[in-house]
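Excerpt of the complex: some chains, original placement.
First chain written, first letter: the chains are A, B and C, and each begins at residue 1.
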Amino acid sequence: MSLLDAKDVAIERGDRSLLRGISLSVEAGELWQLIGPNGVGKSSLIRALAGLARLGVDGDICRSAAALYIGHSSALKRALTPVDNLRCHPACDVTVGDEQIAQALQSVSLAGYESVPVGALSAGQQRRVALARLLLSDARLWFLDEPFTALDAMGCEWLEQQIAEHIQLGGAVLFTSHQQSRFGAQQHNLDLSLYVSA
Amino acid sequence: MSVPDSDSLSLGAAFYRQFLRHGKALISSPADLVNPLLFFFMVITLFPLGLGPDPERLSQMAPGILWVVALLASLMVSGKLFASDFEDGSLEQLCLAPQPLAILALAEVLAHWLGTGFLLSMVSPLFAVLVGLPTQALPVLFMSLLLGSLCLTLIGAVGSALTVSIRRGGVLLSVIIIPLHVPVLLFGSTAVVEAARDGNPVSWLALLAALVLMSLALAPLAIGAALRISLDNG
Amino acid sequence: MWSFIHKLGSPPWFFRFSGNVVKWLLPVTIAVLFVGAFWGLLVAPPDYRQGNSYRIIYIHVPAAVVSLAGYYVMALAGAISLIWRIKMADIAMKAAAPVGAVLTGIALVTGAIWGKPTWGTWWVWDARITSMLILFFLYLGVVALFEAYENKAAAAKACAVLSLVGTVNIPIIYKSVDWWYSLHQPASIKFTGESAIDASMLYPLLLMITAFYGLFALVVMMNMRADLVWHHRQSSWVRQWAGFE
């Protein structure tokens, strides 16, 4: 059974119709990259698929697994420390314990920053805190909008590894990135330029 | 013997977590707790300055002034209720959470009220002395502000949820919300007036309590709907 | 019944339907308006206390009455738009809000103009006047909220929520203002709203109220039609109607 089924989706923003006729079905273990130039509608589509946008979205979108969405904004409170941010985060599992959080921060190489307010971290460090949620959520379906932004080479490698692992464990990932085919043959590409309306 | 099912358990835990999240953000900057009180204090002192210092006249107007200023203070702070959640993307996360948005939002509103309206009503008797409110009216002032501020916060939260996606929504929020605040202001200030002239304030307090119950029941639904709409506009 | 509502949700159908309604309603309303105005302003006898200045009720009272009803129309449309997601309801709500606001404004301004000769002051904080003012604010809130949203589809939904919240509040506001007013028992001036009105003055008033209802419906409908044409300017039924195809 597929985790996400979209049939004949059309997207409209403001008054302009952006995309139409998009159908896809994401199975467990699949990795999808949305491809297209600036402004084609990647972010709009991924939000629609995640269920965040409803106005201006036509067609059937049926999601049958819990979703984790990480977009441009980090959903972090600047005044709180990374630990507090992760502990109280709506996207994290309610049962997440302090140890798991410490491990997650370790994994994104932020050990030592546990008690610095997130507002005083660098751009890439903030992104790492946001991405630490990947380790703390039990959602099977990940929606990642340009997740590689602001990460250094090591950070990108880490993220690629997380995605690969998640897929092996039976999850599914939809992501956008301006670097073509990050995962080679392993991934499915959805080129949105083919669906631009009119 | 009934065992709470895991769903309601997780709802409670999520509620608590959301409450904590907002509470922590409040506590992490104590200025956020103190400043609204200072604002209340300062604006109250503006009245003797603007109206002239005649103590008789001031004391007559004290209930009205205290209540109007409390309402303005609530307007000032509740505009920001969901602003940071919207800007930093937390709202998207709340919408995707498995728990109902209305409940999570309610947790946040209650945490916010504890840090603002509740505190304000606790210290209000201190400020009441400044404008010469008769002593026998102090307990009623406290009670009316306690109930009233909860009501104001809940209504304000609806407005905040509706305007959160709008840049420079601060004044707009006031414009939307002030008419809805009118009954609270009338019941609250009348209760204090009655108490000051040794009348019977209980029925007015009861009316306030009824308003609180009603808004506790309805406001979360409106907030949930409004937050989803705001997200669509964003 | 249900199919009628369903049809109302279809833009081309509604466009044709409202076109027919306007065709009939417009002349009828104008006729009633003229008869009522003529009767009220010229034929009806002057008031024994206020002389001719009372004649402003032929605008003041209808505007006040219809503006209150208008809010409920707006809120109803809002509820329909939220529950059944019928786009036409959004458009109706958007069209009704400014019309209601203007009517309320007319009631306030005519009331103030009337107040000067009768009470010697433009404004008093009477219970009914105060409630009317707050109703005006409620309308302005809806209009301001609509204007502030960039995405007009989202704006309609937001206004629907706001006007529903307002509807729950209106009875409370009216009651609370009443109690507030009676508690404070202010000085001399009193609304003479209770005084019986003579039949020769009442009939033209009823006519004018009817005419204002008609006007409200007309303006709202024409507003909606303009909106529909703009919204569907690309679609074939609009282009046919405009004679482009």
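Here is the rule we go by: contacts are C-beta pairs under 8 Å (C-beta built on N, C-alpha and C of every residue); 3 or more make two chains touch, one makes a residue touch a chain.
Keep in mind that this is a model prediction, so the values were computed, not measured.
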Formula for the whole complex, using the labels of the chains displayed: A x2, B x2, C x1
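The rule is simple: only the chains that are shown with their structure count from here on.
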Cα-centroid distance, chain A relative to chain B, in whole angstrom: 36
Cα-centroid distance, chain A relative to chain C, in whole angstrom: 48
Geometric centre distance via CA averages, chain C-chain B, whole Å: 32
Residues within chain B bordering two or more other chains: 232
Contacts with two or more other chains, residues of chain C listed in rising order: 150-151, 153-154, 157
Residue numbers on chain C that touch chain B, as the complex places them: 82, 134, 137-138, 140-141, 144-145, 148-151, 153-155, 157-158, 161-162, 164-166, 168-169, 172-173, 175-177, 179-180, 183
Interface residues, chain A side, partner chain B - complex: 50-56, 66-69, 71-80, 84, 87-91, 94-95, 117
Chain C - residues contacting chain A, complex: 150-151, 153-154, 157
